[in-house]
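One protein chain is absent from this view; the other protein chains keep their places.
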Amino acid sequence: MAKTPVQFRLNGSDKAVFVDGGENLLNVLRRGVGDMSAKYGCGQGTCGVCTVLVDGEPQLACLTLAETCAGRSVDTALGLSDGPNLHPLQTAFMEHFAAQCGFCTSGMLMAAKALLDRNASPTREEVAEAISGNICRCTGYEPIINAIMDAAAKRGGGSNREQGHARV
Amino acid sequence: MARHRGRGMAAINYPIGMNLGGDPSQALVHSNPEGKFTVTLSAIDLGQGMKQVTRQIAAETLGVPIADVYVDTADSDTGPHDMGSFASRGTHRVGNAVAAAAKEARGVMMEAAAEELEVNAADLDTDGRGNIHVKGAPSRAISVKDVAVAAQFRQGKTIAGRGIFLIPLSEVNPETGEMSPVSCYAHACLVADLEVDDETGEVTVLKMTSAYELGRAINPKMVEQQLVGGAWMGMSHALFETPEPYYPDTAHGPRDFNEYVMPGPGDICPHDIAVLERPAPDGPFGGKGPGEMCANPVLPAVANAIFNAVGVRVDSLPITPEKVLRAIKAQGGARPQGAPGGRR
Amino acid sequence: MALTVKTFGSMSEAAAALASDRTARFISGGTLLMRAINEGDTSIGTLVRSTDTGYRQIRSDPSRVEIGAGARMVDILANRDLAFLHPAARIVGGPAVRAMATVGGNLFAGSPYGDFTTALLALDATVSIQAAYGGAQQMPLEQFLQSRDRSSGLVTAVTVSRPASPDAFRFRKVSRVKPKGVSVLSIAAHLPATGGRLSNARVAYGAMAPTPIRARAVERALEGRSLDAAGIAPALAAAAEGTTPATDALASAWYRREVLPVHLRRVLLGETG
Partner (left out) sequence: MLEFRKEYFKDERDDRLNEVGQPRQRQDMLGHVTGRTRYFDDHAFEGLLHLKVLRSPHPHARLRSIDTAAAERAPGVKRVIRAADVPVNKNTLLSLINFGKDDEPLLAADKVRYKGEPILAIVAESEAAAYDALTKVRVEYDPLPAVFDVEEALKSGAPVVNETYPTNAFEYHEKYNHQKLRFGDVERAFAQADFIVEERYQMSPIEHAPTETNGSIAAPETNDRFVVHTCTQALFFSLGTAAKLLDVPSNRLHFLGGTVGGGFGGKVDSLTEPLSILGAMLTGRPVRYVLNREEEMLYGCPRGAERHYVKDGVMRDGRIIARKVTSYFDAGAYTRLSSYGAVKCIAHIPGPYTIPNVHAECYCVYTNRTPATAMRGFGITGVDFSLEVQMDKLAHKVGMDPMEFRILNAYRDGDMKAHRREAHNCALIECVQVAAEKASWPIRDEYRRMNSMTGGGGERAVIPPTATDEGGRIGAGRPATSTPPRPPPPTVAPPPRAPVPAAAQPRAPQPATTQARPAVPPPPAPPPPVAPAKPAATPQHGATRFSSVFGTRRR
């Protein structure tokens, strides 16, 4: 079968792969270049565990036609830390015990990063909205929301922190 | 149009472990020549924290810092047999096996230390920071590392231990149901405060307040994880979830997370939790297991609160807006029951 | 089984490619098609793409707005001029879906999806279609929806009227899950009034039929009435007329019909909840 060459940047490094017709970005990341941080959870766009950033925007890798990423920049959870230095979101997730099985964590982190990159001091409602496409079956979302709020606060935002719970 | 507040409660207990084929778990613990320990299991970490719970139990039993212990699990070539991660058995069953294995390894370690210090092993204790000393004489001490080196290179001892925990199976009497189903129980009581929209049947849970008795909390943060996440799942079971929305009709099964509904991050509510610890006499440091029972009181508490709010009983799970609305209509409207338990 | 992806610089080339291959489908945001491919839909043999920049553009004038079919929900949300459409764009999926899903794709989303289209329907939208060979044509959205599964050609844009005033356009989606869930139902209403009397109101429903539909009986019942409890009573009585809601995993047809007037009242009277 004919394969199509696709070049893109992954976490700042150039990658070149051959993709099948109709192949999705998730498959290319996992089996093509060996970045296993984005997970397969549904292939339907309904669970969010494959959330990555494409040119800074959150996208579902499972629904992204791989060849549309040619020349674009893809970021995954593997690229979140700066060498051994964790991203503030990673630190906050650890401090808040915001992961149990961990399967949703990569996608959650990328959804959260997409939010904080645009909105340094989100409200609880905005945080809930930002992760609304990401299913977590373990935590009940509470510690995840707290971790994202905390990460925002520690990065210098966080003026919108408030008591109470997200009702959006 | 009206929204009605309601409050309901439920109390439950929960059996820890199971009564099938006995309920065995095994563990192996060994030290490297630096006095760093590996716990080897075949238990599964599904997110409940099996690796960390057994790590803390091993460190406590060995008397060494947590950083000196890692847990390696679920390689069938190296991990000894375990029934599996279910039935709230992990902390209790696997924890007991790990405690037994760590105790045996600690025994060897103390013997080796005694030989180095030329004292009786019974007179030694660990300080939890990586040292072994003579009781009452902290200066007469040797590090665990030095003991491990001595055991490996001088004394020819293996600082290792094996552990198994088994509750013999208990036959069930066919006529009376007499049996020993489990050895201990966890407990909980939960209050749910919610609001019911009497025109749409929609239920919004506003707050949960609970007390859980779990035996010893081996790791308080992980207990919190289970209780917060488990109560969320209880709310989800109560109001949202099923793959057969019209059971026993099998039609209209959900195919994805859009159709299989669960509370989203905008549906969650504050949960005010108290933890009580009545140690299980046969649990590792009195531990029981919060993993399953955390969800259970939420379902009836929510159902009872809906009755309190609008006077209808929905005895069929999940309590969907449709069921609530049908019941309210059948009753001729909402009938708030007043406030049990005073103001809210 | 082996999929072929064909990319074209213009919509007319894409439309021609689409017409020449029975197994070809046009891929835009991918939220519908990629899912079908992932789940093993073997009827798709060719994916047709377009890099035509016009396909994504949004052009507005004081009365009408033309939205390229390739505009995504985030593009709508980033456009301050389209504030009246923000409530309808914001309820499409989570942030990642909104960064992918397009206005054109939403026209093809079956119930319980496609609520953005409900809003377009209440805004008197017309659909621009590039025929396989030859020129473009315009078609009212309502007519398009009735034949969308048989439609040939390529949707290139949607044009809507601006609401008479910001308050004249209302949108509500009822979901089981917050803040993001698919539709129990959705209601969009354009309610122009003069001297406190409604005239030419347009009301549309999502998830009350296989496609979004106009609520003609409600529109008639609102003509000349005021937006108060007494004024809207005949409209509420006629709320379910013409609806054929499905029973699905989220709600039964009975429930959808039962709560439709409640939500319609809440929309019309601006009640919360």
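A few notes on this one:
Labels for the chains are A, B and C, by order of writing; each one numbers its residues from 1.
Keep this in mind: contacts are C-beta pairs under 8 Å (C-beta built on N, C-alpha and C of every residue); 3 or more make two chains touch, one makes a residue touch a chain.
No experiment lies behind these values; they were computed from the predicted model shown.
In terms of the touch definition stated at the top, the absent chain reaches A, B, C within the entire complex. Contact with the chain not shown here comes from a single listed residue; of B:Pro33, B:Pro181 or B:Gly333, that residue is B:Pro181. For the chain missing from the display, the contacting residue among B:Ile132, B:Met233 or B:Val310 is B:Met233, taking the whole complex into account.
Mapped onto chain C, contacts with the missing chain fall at residues 1-3, 37-40, 42. Within the entire complex, the positions of chain A that touch the omitted partner chain are 20, 22, 30-31, 34, 36-44, 46-47, 49, 76-78, 80-81, 86, 89-90, 93-94, 97, 99-106, 109, 135-138.
Heads up, the rule we're going with is that only the chains that are shown with their structure count from here on.
As a whole-number value, the distance joining the C-alpha centres of chain A and chain B reads 29 Å.
Each chain gets one centre point, the mean of its Cα atoms, and the points for chain B and chain C are 47 Å apart.
Residues of chain C found to touch two or more other chains are 178-180.
Touching two or more other chains at once are residues 258, 262, 264-266 of chain B. Put simply, chain A touches chain B in their complex at residues 42, 44, 46-47, 97, 99-103, 125, 127-129, 131-132, 135, 137-145, 164-168. Interface residues of chain B facing chain C in the complex, by the touch rule stated above, are 1, 3, 197, 199-201, 240, 245-246, 251-254, 258-267, 321-322, 325. Those residues of chain B whose C-beta lies close enough to touch chain A in the complex are 46-49, 204, 221-222, 224-225, 228-233, 255-258, 262, 264-266, 268-271.
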